[in-house]
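Complex shown without one protein chain; remaining protein chains in place.
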Amino acid sequence: MKAEIGGAVDAGVEQRVRDSFQRQGLMGHLGATLSEVRQGLVSIRMPFRPELSQQHGYFHAGGTSAIADSAGGYAAFTLFPELSSVLTVEFKINLLNPARGDALEAVGKVVKAGRTLTICQLEVFADDAGQRTLVAIGQQTLICMHGHQDAPKPARAG
Amino acid sequence: MKAEIGGAVDAGVEQRVRDSFQRQGLMGHLGATLSEVRQGLVSIRMPFRPELSQQHGYFHAGGTSAIADSAGGYAAFTLFPELSSVLTVEFKINLLNPARGDALEAVGKVVKAGRTLTICQLEVFADDAGQRTLVAIGQQTLICMHGHQDAPKPARAG
Amino acid sequence: MKAEIGGAVDAGVEQRVRDSFQRQGLMGHLGATLSEVRQGLVSIRMPFRPELSQQHGYFHAGGTSAIADSAGGYAAFTLFPELSSVLTVEFKINLLNPARGDALEAVGKVVKAGRTLTICQLEVFADDAGQRTLVAIGQQTLICMHGHQDAPKPARAG
Partner (left out) sequence: MKAEIGGAVDAGVEQRVRDSFQRQGLMGHLGATLSEVRQGLVSIRMPFRPELSQQHGYFHAGGTSAIADSAGGYAAFTLFPELSSVLTVEFKINLLNPARGDALEAVGKVVKAGRTLTICQLEVFADDAGQRTLVAIGQQTLICMHGHQDAPKPARAG
């Protein structure tokens, strides 16, 4: 079955994405939440707080990149087989406008899904008093680790 | 005077970098600290904690990218004139190896310093029980905002 | 006046783009031609010939990149003031599918136009027996050289 980018996902797929996101300590630490999980398309939202700022008081590009990276990674992951894991190979991001506002929303979208490699486009928007601005765009390459659990390896028994 | 990459910086330059770093709420929130400030070369260290993890328990690429971005930004900033500010135009990062260990250290180094644009190479190392591994490499473009304070604009008086 | 991306360009702007393209020896050498010049959007077409191949007989990524780079550069140039020139700061390209077919077409589109820097998205399609496939996507940063002629400097008189 070919994926329809933006189409609804199975409950099982959504659960796998939400479980994996939950295990990403950094997302919780940044106050980021999954806002949308669709086939090959995932959005992550991150409200502003001073702990996310750069030196001028806007969102730091590191936080912008972190949610963009996770959004693309999970967009790819929605199309992967059940027993597999996702890793970012590389990404590139252009910061177009000052990332200021009430919240950022990153959208990762699969452009090419392959057996081994998946390529995503990334967009990050700033919502500021009801106005939405595109603040960053990116491209990302992800690898599917077939046969790998998407979780930490259990500690070896003594 | 031409900069000698890796050479000692003036006390004034180091102070401007440390003050600006201090204003980056995200660096504090990630537990990152400036470990080295030299001409066109800055290092940032970030000890591991679960709040920085991705789903397998290693450092999340978003944190890796955040300290790489700041290291390159401040490496450029050491070469900028006194009244100026630095912004990241774009960066690209390749994740070479699992980022696991006691701490990450990001090194940003200026490759080309121009009046408007500065280009940096980024490296991130993982220190794991005394062994150092290169976990990421990047390239970054920064812009010098001449005549701009590197701080939030003061609130307008009523 | 704000540009409408994809809108019609003035005759003067189109002429400046065509004159500059004509001066790019590489475009002629690759057999590439301008197929569309619109506001912030330029397309370049390159029919296949063996001189453009990589080792498997498809289009070489270098040729794909060359027309993508020029398409984005001229897309930006359509929005620049009359006495100015365009230079590529950097670009990144993902090769999604084998670039095989009768011809490639690169489309450069401005995403953010600034006074100094302009950011483009790049797409390259392969046309193969009437079927169009997206073979590459890219992101590019360009700089506007205000007050510079977009032509070689004249030889100094003896």
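A, B and C label the chains in the order they appear, each numbered from 1.
What we mean here is this: contacts are C-beta pairs under 8 Å (C-beta built on N, C-alpha and C of every residue); 3 or more make two chains touch, one makes a residue touch a chain.
Fair warning: this is a prediction, and the values are worked out from it, not measured in the lab.
Novice: Which of these, C:Val9, C:Val42, C:Ile67 or C:Leu104, touches the one chain of the complex that we don't see?
Specialist: Answer from the full complex: C:Ile67 touches the omitted chain.
Novice: Name, in rising order, the residues on subunit B that touch the hidden chain in the full complex.
Specialist: 92, 94, 96-97, 111-112, 119, 121, 134, 137-139, 141
Novice: Applying the definition given at the start, please give the residues of subunit C touching the unseen chain.
Specialist: Residues 20-21, 23-30, 49-57, 60-63, 65-67, 69-70, 85, 87-95, 150-153 of subunit C touch the chain that is not shown.
Novice: Residue-wise, where is subunit A in contact with the chain that is not depicted?
Specialist: Its contact residues with the unshown chain are 89-90, 92, 116-117, 119, 139, 141, 143.
FYI, only the chains that are shown with their structure count from here on.
Novice: Using the touch definition from the top, list the chains contacting both subunit A and subunit B.
Specialist: Under the touch definition, subunit A and subunit B have C as mutual neighbours.
Novice: At the subunit B/subunit C interface, shared numbers over all numbers used: above half (same) or below half (different)?
Specialist: same
Novice: Express in whole angstrom the distance between the two chain centres, defined as the mean CA positions of subunit A and subunit B.
Specialist: Subunit A and subunit B have C-alpha centres separated by 23 Å.
Novice: What is the distance, in whole Å, between the centres of subunit B and subunit C, each centre taken as the mean of its C-alpha atoms?
Specialist: 33
Novice: For subunit A, jot down the residues that touch at least 2 other chains.
Specialist: 92, 94
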